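Input: a single structure, listed below in structure tokens.
Complex shown without one protein chain; remaining protein chains in place.
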């Protein structure tokens, strides 16, 4: 069972955070909220989302799982205004999710969760760097990197956080000084990542005051930030591109 | 003879109302105003436009017909500001229409009216539903329908007006309650229409306070609303898509 109402901007932010990486997902419903864990089609990146019942205006749910086509949902939600209250209601008999706002009723056919990619276990990694940066800094560094290359290097050096990219001819460096970092663990180490995923993630992350980055040397990066006015969280893990030795 | 001036926004609205359906049209000029009737290339839809002399700042016309390339006109008028007063003058000797605004003179070569598709007679249909809805309601229902399908169903049920669409997986319903309708004739009946035409019409209709819809069960729909601050009217007729019996 699942019947809830939620502000439009919170729902749209949550769906966009998922579509940054995956087109469809299994959504787990409990009495306390909803969660989703998915791996991208290329097996390079994972996402884990959690929204507590505090994210909702009203919430009633019991244990269950449904499959969502996130691309169709995101398209339908384009018509939702920030201040709209969106009604969500699961019809278990017909396998549909009813989405209501501004007089419009969308009826979304659920996917069979057993046909979706298996939910990944996001591994606990003991990595030497854990630091929070402002979402706008994250966005600026990535956007500048896109100007010159398809890959970006992220990590720390000399107590600063560095986002840099090296293209065929031109290069970019964006250095976030120590006084703009919230450091949990610091070390001198960097890893290289495809901008494909990060370009989409930066659009969701730019509103976050604190984007937490956990990384090391040639290791995956974990990117975590709050969703829906801190009533939920999104966490991405992206595999590094390990450079061949020259 | 035709020589007139008209506010930019009224002229642009009128031309857009026609290009929603057809690329070229015969324009009939009388002492009292201008009219046009055209059928679309696929013979599925018709449009009839009337602009009285009250739509114009100044107006002088005598009986005659000219052929217009509406696509070229619409492109030229993109440079017109809402508040511009546009001068229109027919040069019968050279078969040109002179359009002047903001210091620019466009000279439009007229088409030979005898080469254009024959003017249709828009049939008088005795249909069971005649109701007016707000242009924004019309737009919202159609826009939501476009999210899930290429066809839309319109009609009445239980004193409400319904715009709905059913795609391969998802569906949309937009119900306009009785208290937002101006009903002339009511009945429970719906018809199915291609969104191709309606998508373009909704952009012109959204400014109208009252969009009048005349329809029945598996019959054409007539869509009527005022143009140019109620000094003219536009009327569309669109054939239904009759579903095969299962």
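Going by the order they are written in, the chains are A and B; count residues from 1 in each one.
By our rule, contacts are C-beta pairs under 8 Å (C-beta built on N, C-alpha and C of every residue); 3 or more make two chains touch, one makes a residue touch a chain.
Please read all numbers here as calculations on a predicted model, not as lab measurements.
Among A:56, A:101, A:174 or A:225, the one in contact with the hidden chain is A:174. The chain not shown here is touched by just one of B:79, B:157 or B:183, and that residue is B:79. Interface note: of B:5, B:53, B:69 or B:169, the residue touching the hidden chain in the full complex is B:69. Residue B:106 is the one among B:2, B:59 or B:106 that touches the chain not shown.
Touching residues on chain A toward the chain that is not drawn are 140-141, 143-144, 147-148, 169-176. Mapped onto chain B, the footprint of the missing chain covers residues 69, 72, 75-76, 78-79, 102-109.
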